[in-house]
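The next block holds one structure in the form of structure tokens; read it before the comments.
Only a part of the assembly is drawn; its chains keep their places, and the rest are absent.
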Amino acid sequence: AEVTVSAAASLTNAFKEIAENFEAAYPEHKVLLNFAGSGALLQQIAKGAPVDVFASADQVTMDKAQEQGLLADGSRQDFVQNTVVVITPANSQLELNELIDLQQDALQRLAVSNPESVPVGRYSKQALVTHNLWDALTDKIINTQNVRQSLDYVARDEVDAGFVYATDAAVMADKVKVQFTVPLETVVSYPIAVTKEGSRNELSQQFIDYTFNGESQAVLSKYGFSQP
Amino acid sequence: MLLDLDISKTMRSGNREFRLDLSYSASNDRLVILGPSGSGKSLLLQMIAGLLKPDSGYLKLAGRTLFDQKQGVNLTPQQRQVAFLFQNYALFPHLSVRQNVAFSLRRGLFNPSTKVASKAVDYWLDNFGLEPVQHQRPHELSGGQRQRTALARALVTEPRALLLDEPFSALDPDLRIHMRKELRELQERLAVPLILITHDVEDVKVFSNETLCLKDGQIDQERQQLLRAAIA
Amino acid sequence: MESVWIALSLSLKVAGWATALNIVLGIGVGFFLARTRFFGRDLLDTLLTLPMVMPPTVLGYYLLVLVGRKSAFGAWLYDSFGINLIFTWQGAVIAATVVAFPLVFKPARAAFEAVDSELEQAARVLGVSELAIFFRITLPLAWRGILAGVLLAFARALGEFGATLMVAGSIPGKTQTLSIAVYEAVQAGKDDTANMLVVITSMVCVVVLLTASRLAPGRINERAR
């Protein structure tokens, strides 16, 4: 049988590997993976896309899905955690240890994903607001549309620093330097759930369970995620 | 009755107006139209062929009503089935001489192939001396070759009438003589009406048992009478 | 590597279908706009250009709204025929068609308008039907201009991912086209894969475009008639 999984873009590498393992363990089954930004995935589901499992990069998007009645009751679970870090180009002279360091003059441009639409942007803003730095830094902020854009800017030295997930920083470990982990009030946890449509498919829950097993969690850790 | 018409048509361009106002009936099966440049000869021929719609009146050719405003009749050019030679040829630039000539013989949605076989096409190509240039495109032809191709394209159908706008103007005298003869023979063989616009007195001699003289969109009564007297 | 071939053939299938649809639609609409005169013709022309001005993702969102099962149309499709376009390659074809449509109809209209109407008149007197005139005179004479638009549309359809991603999703082996794969590779930080995929897409595009312009009839020198 087949199971269609819509997963946030940041899960691409990890989920591809997990799906391969799943198919190896159950050769009679096939996993169809669909990646996009969490927002786009939600819209697809809302408009009737045949999705069985939804893994979002943040709680807000999943909340919306729940409000719109798109999820099977009681299937929602957090399956993995991430952290937000501040990175600089690998050859940067800057030394940053906490958020307040971002104010220094040597740091002119700071890539932050759009808090309105991108989860990592929302976390970044929360942290900056909490530390009363948001307004002070407004002029330095370069708004990006996704984590990858922030990462590219840092890697190519176009900005002096940027907020990304630890998992993203790991992708370009040779080009960027992780300066510090951003302290957050809420944990960045990724929820996964069976959709209304997927509740008829036994495989849905089976796949979700599979992501919790040791092998899958090991894969996730390999790509920089941590256990829930 | 060859031609019976009573039509009017106004052509406008900016402030200028050209008005064609004609009532005429011809009884012979060969009619030559004469008249100074810009007198409306080509417009008249286009209306007979159905390429231009008169503003009002009626138009009959060989007993068939082609246009009648009151009765709401207006046959399409296709239905009129006439052979028409455009003053500036209107050859199809993407087709060879042979394909141009064979154009109307091939029905359906495709053009005749470059090697289309047809007795009629061969006959006219040969007769008009176009055989050597049959695979050339119109832009590779001399002026007279173009005119002959256009004439061959018009004549290859078996039309109900022949409408020719200065058919020999680009030809040398020898060719003119030969082609006049050919055209006359064809007209007699098919026994269809022939209407011909020309500036060449020789054409008048060979073809006309009747002439129509135009001037400024009207019949040139004066000249008309003069000519009638001369013939009689 | 095998997945690349699958994505490639899917891309070609989607772009091919979208181009074929656009040849029919674009030439039809272009001809209609060139040859009929009615109030609001230029407005209609402009409105039909709007798919160009919308960010593809947004366009994709609207298409999603339009053909999704939650819409009247989508529901009807599903209830009557069991057809669900979302997450299918047919959905991708629709997205690519809409995105590339203006590229065909606008140059086609201009090309049709440049055709000497006297030649169509000449064909008419020769007794050829209107349909035949279109295929034997008008289309061949307008063809070079139309082809430019068609080739652009093919390239655009091959490269399209914003609207496609929204409507068809990005399911490897099923709806993941090459350009979506490129996008995904870039997102996932696999630059090498992305570069390789871009090179493949480009090569395929070059080959297809070159072949098409070779096969098409050459310049008709209308120099003298």
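For reference, chains read A, B and C in written order, and residue numbers begin at 1 within each chain.
The rule we apply is simple: a residue touches a chain if its C-beta (ideal position, glycine included) is under 8 Å from a C-beta of that chain, and two chains touch if they have at least 3 such contacts.
Quantities reported herein were computed from a predicted structural model and do not represent experimental measurements.
**Q** With each distinct chain shown just once, how many copies of each does the entire complex in this file contain?
**A** A x1, B x2, C x2
As a working rule, only the chains that are shown with their structure count from here on.
**Q** Identify the chains in contact with subunit B as well as subunit C, in label order.
**A** Per touch definition, common to subunit B and subunit C: zero chains.
**Q** Nearest chain to the global Cα centroid?
**A** Answer by centroid distance: C.
**Q** Taking each chain's centre as the mean of its C-alpha atoms, which one ends up farthest from the centre of subunit B?
**A** That would be chain A.
**Q** Averaged over CA atoms, how far is the centre of subunit A from the centre of subunit C? Could you give it in whole Å?
**A** Those two chain centres are 35 Å apart.
**Q** Can you list the residues of subunit A that touch 2 or more other chains?
**A** none
**Q** Quick check on the complex: what are the subunit B residues that touch subunit C?
**A** Interface residues on the subunit B side: 49-51, 76-78, 80-84, 86, 88-94, 103-104, 107-111, 137-139, 141, 146, 153-154, 157.
**Q** Considering the complex alone, what residue numbers of subunit C touch subunit A?
**A** So the residues of subunit C touching subunit A come out as 57, 61, 64-65, 68-71, 74, 84, 86-87, 165-166, 169-174, 184, 186-190.
**Q** If we count contacts the way the header does, which residues on subunit A are in touch with subunit C in the complex?
**A** Interface residues on subunit A, with respect to subunit C: 4, 6, 9, 12-13, 32-36, 40, 43-44, 46-51, 146, 148, 151, 168, 171-172.
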